[in-house]
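Of the protein chains in this complex, one is absent; all others appear in place.
Per-chain residue numbering starts at 1, and chain names A, B and C are given in the order in which the chains are listed.
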Amino acid sequence: MEGSPVSPGFTLRAVTAADLPTLLPWLRPGAARTLPLAEPTTAATATTATAGDGSAEHWLLVETQGAPRACLRLRRAIGLALPRPWYHVGCVVHAAPALQLQHRQHTLLLGHDHTGASELADIAWQRTGRSLAEQAAALQALVQGAIARIAAQRHQYAATLIVELPGRRDAQGHAPFWHGLGRHFYAGDPEAAAERFGPDWRCHVAALLPRQPVYAAFLSDAAQAAIAQVDDGSRLLLDTLWHAGLRYGHHITVDDGGPVFEAEVDALVGGAAAPPTMGVEGRKSL
Amino acid sequence: MEGSPVSPGFTLRAVTAADLPTLLPWLRPGAARTLPLAEPTTAATATTATAGDGSAEHWLLVETQGAPRACLRLRRAIGLALPRPWYHVGCVVHAAPALQLQHRQHTLLLGHDHTGASELADIAWQRTGRSLAEQAAALQALVQGAIARIAAQRHQYAATLIVELPGRRDAQGHAPFWHGLGRHFYAGDPEAAAERFGPDWRCHVAALLPRQPVYAAFLSDAAQAAIAQVDDGSRLLLDTLWHAGLRYGHHITVDDGGPVFEAEVDALVGGAAAPPTMGVEGRKSL
Amino acid sequence: MLRAARPDDLDALMALAQARAIGISSLPAERAALAEQIAQSQAAFTSDDDASGEERYLFVLQDRRSGRLVGTAGIAAAAGFNDRFYSYRNEFIVQAAPALGARNRIHTLHLCHDLTGVTLLTGFHIDAALADTLAPQLLSRGRLAFIGAQAERFSDRIAAENPGLADDSGRCPFWDAVGQRFFGMAYPEAERLTGGFSPKGWIAELMPQGPIYVPLLPEEAQWSLGQLHPVGDLPFSMLLDEGLDGDTYLNLFDGGPTAEGRVATLKTVRRRRTTPAAPGPEILHIGPPTGGDVPQADEDDTAWCLVDNGRRDGFAALLLPAPEPGMPLLLSDDDIAALGWQDGQPLWAALLDPLHPPVEVDA
Partner (left out) sequence: MLRAARPDDLDALMALAQARAIGISSLPAERAALAEQIAQSQAAFTSDDDASGEERYLFVLQDRRSGRLVGTAGIAAAAGFNDRFYSYRNEFIVQAAPALGARNRIHTLHLCHDLTGVTLLTGFHIDAALADTLAPQLLSRGRLAFIGAQAERFSDRIAAENPGLADDSGRCPFWDAVGQRFFGMAYPEAERLTGGFSPKGWIAELMPQGPIYVPLLPEEAQWSLGQLHPVGDLPFSMLLDEGLDGDTYLNLFDGGPTAEGRVATLKTVRRRRTTPAAPGPEILHIGPPTGGDVPQADEDDTAWCLVDNGRRDGFAALLLPAPEPGMPLLLSDDDIAALGWQDGQPLWAALLDPLHPPVEVDA
């Protein structure tokens, strides 16, 4: 697949083996590190009607003046082979009118709400030696390039596009959200598990996590404060995605509690912008 | 409060007692039918920091050539005095790899996720004797007028604006969604309860509804098919809201299962369109 | 002797309520409320009405020699009468992630009202000086004999709430970890608001409706689950000995254990059977001054039995030396008067275990 120009000066193209030495150092621990298989890796018995014509995943980069600046994985439909978990952040109000008491509580409910959505994953970029402006330009070119790629093959992608943003972590790379919640249900080291199993480790660990709604009030203050918060180092990414039209939709990742940004693909690509005829529960039809 | 011009030919103004004979026949059974109190009706002990300077609710209409055409209630922050329930429509995947079985299931979780949001409620319009085009123009003027009103007093409104759309009902006014779910937990007649208690009846009946996630698979086919579906008679409203930028966010009403449309207020009003600095779980700060 | 409380017990009960020496008191400290409770109890013991579940029975333990009241305990016919009676139930969920080679046994607390309608043992209070005698046995097991005798007025299940860990300053690890977060008030305040135990329906509306995941609680709170406040040791241990299960249910407020079981399987109810009786030649009972007619635990090898007259109106129970096999129970004049017994009337007896049992009696 040959490169295509995106923002002025940037070209989007598929990652090749030759790029790996440049790209791998950019990736977060636990990110996927290998080139996608030529054939869909998903499939299985799932009802993935739209999968089949083309690759389930593309690893793309943008380069300028021949040098890669940022990369991401574009996935057509996630969670089909291995269900991927998120927490939905809900709200319940407990009221005792007789006592004039009313308390609003956040709840976290484990689920697979975004199953079947398309995804931009493992967004990474060159930071060292680049000004913030240069980084922002590269990220914007990358995200817009990926959206353009989706627009060009609209039928291969789902109605919704999501991006998981890195949640808050301390200097040692530990996530207070995990420390306050996940740790109590899986005693192993999450960073080690992520290294070993790659991004799928969250699918595996979900089997150990609470299946009934968890009241956020039972989490430590630090864990509560980290719900849907983006890590400092990803502020630029949040900004880029927000300006591209993606928004937080009250889902977070199960490991570091980072927010999941989402958007209607049609709204992003400026394509078939017509309201749904009657049905609006889009997940049903997938 | 005097009227303000909105779309060409339409004026938005507050409903007065003199308008009631015209407006009341437009309203759905169970809609609020009285003029808002001058003072906030909410308040109570809830942490409604922003409430207090102005009315909690405005009943607005658009008129053209001196004749009212459509009306709605604009509420600043809902669910504070009496928690309002919705179901969040989630998704879980049950997988038994050993059997090569995988099933995607919808779940309904009762909650108060939109507590504190602003709302456009009881949207009603003159249908008799008006062409669809006329109705559409009136609705568009009404919704845009309400959004402009919010923009003009931005600080009085919440970050999110919601609209509950009427769910599917049969010719007798019965909702298959209620028949498949709510009826099993409250034996009374929902229409009679709505007439008697007004819109608050849903807040009362929520105390009887399931508090743990309900698998949609246990509902009748008709009830499942009605999840997040808009009643035929409200197709025009769905269209208007969609074009105004509101979207279904996987919440439905507890009585007829109609979808709740939502939007970021800032995105609608074109106001302070800056990404969140760090925190993105907006409900926290309310 | 154990008998129903009477209006003229008011002063003595006031004194007991204020002493709160050993055990769990559910007696109101206000005189008028206490008088009302006695009246309510008297109606429960004597009314001809069918049982509604609303009855509350109040017993007193009286030293026959001195006439002094030395203990009290109660029964509520149906827990949560007219409303739900909430508890937490301990549950354990095992989840496994084969890919990670991990397996997890998760302790959760489940808000339930399983015990609604169950007969509830309330209060248990005895003069501290009698703690090591058989007097607590009479107070605790005599009340169970009454339930066995009047089974049609009670549920087939009984339960008893027991105080959890809380210090005098009102610090309660369980409350601080759970209730505090949902009530937004300290334990003493909540206790005042609700009158202590047995939270009402509307209170539970404030509590989390789904399971509470215990691993998320602070360690001190986890450790306090099902832990008994020392004041409850004596009554709780006797209920466990009767066969109640103390591991399943917890109090919603302080996390104390709520013992629960079937009436038919209680030791006293199983052992209780009609016994022939006859006037005896003399007064048989010996005992130290403090214990009155209640024998000290380590006094001798006498086998004792709990004797009751099976009545509702006029209920009385005593501890008497167990008769030899095949022999009738011998009653002194004082016993006869206490039991309101006449020759030819039935009596019931249930053998007590020796306090330091050489062998298990009920093999």
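As a working rule, a contact is a pair of C-beta atoms (placed from the backbone, for glycine too) under 8 Å apart; a residue touches a chain by one contact, two chains touch by 3 or more.
Keep in mind that what you see is a predicted model, and the values were worked out from it rather than measured.
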Touching partners, among the displayed chains, of the absent chain: A, B, C
Contact residue for the chain not shown (choose from A:73, A:184, A:211 or A:247): A:211
Option from C:6, C:65, C:113 or C:171 whose C-beta touches the chain left out: C:113
Touch criterion as defined above, residue of C:84, C:107, C:171 or C:311 at the omitted chain: C:84
Touch criterion as defined above, residue of C:93, C:131, C:240 or C:351 at the omitted chain: C:93
Touching residues on chain B - with respect to the absent chain: 92, 94-99, 101, 103, 105, 107, 180-181, 184-188, 193, 197, 201, 204-215, 217-219
Chain A, residues in touch with the chain not shown (by the definition above): 211-212
Absent-chain interface as seen on chain C, which is shown: 84, 91-94, 96, 112-114, 116, 201, 243, 265, 273, 363
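Keep in mind that, in the parts below, only the chains that are shown with their structure count from here on.
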Overall pattern in which the protein chains touch one another (line/ring/star/complete/other): complete
Chain whose Cα centroid lies at the greatest distance from that of chain B: C
Whole-Å separation of chain centres (CA-atom averages), chain B against chain C: 53
Chain C residues counted as touching two or more neighbouring chains: 209-210
Residues within chain A bordering two or more other chains: 92, 95, 101, 107, 212-213
